[in-house]
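Here the complex is missing a single protein chain, while all its other protein chains stay put.
Up next, subunit A:
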């Protein structure tokens, strides 16, 4: 399998929708970036369900 993993660093970094959606729940996925312009800043800080 040519999928990237921590043990196959050369593999292709392909991710299906389900895996991407699951990673959304990780605390590392909810760190507010600096310097976002006010125009696009979300109205609230809750983790929304797309």
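One rule holds in what follows: a contact is a pair of C-beta atoms (placed from the backbone, for glycine too) under 8 Å apart; a residue touches a chain by one contact, two chains touch by 3 or more; residues count from 1.
The rule is simple: contacts and distances are computed from a predicted model.
**Student:** Just go with whichever of "DNA damage-binding protein 1", "eIF-4F 25 kDa subunit", "Ubiquitin-conjugating enzyme E2 G2" or "GPI transamidase component PIG-S" UniProt uses as the name of the absent chain.
**Tutor:** "eIF-4F 25 kDa subunit"
**Student:** Residues of subunit A in contact with the chain that isn't shown?
**Tutor:** Where subunit A meets the chain not shown: residues 4-6, 12-17, 19-24, 26, 28-33, 35-37, 39-43, 45, 47-48, 50.
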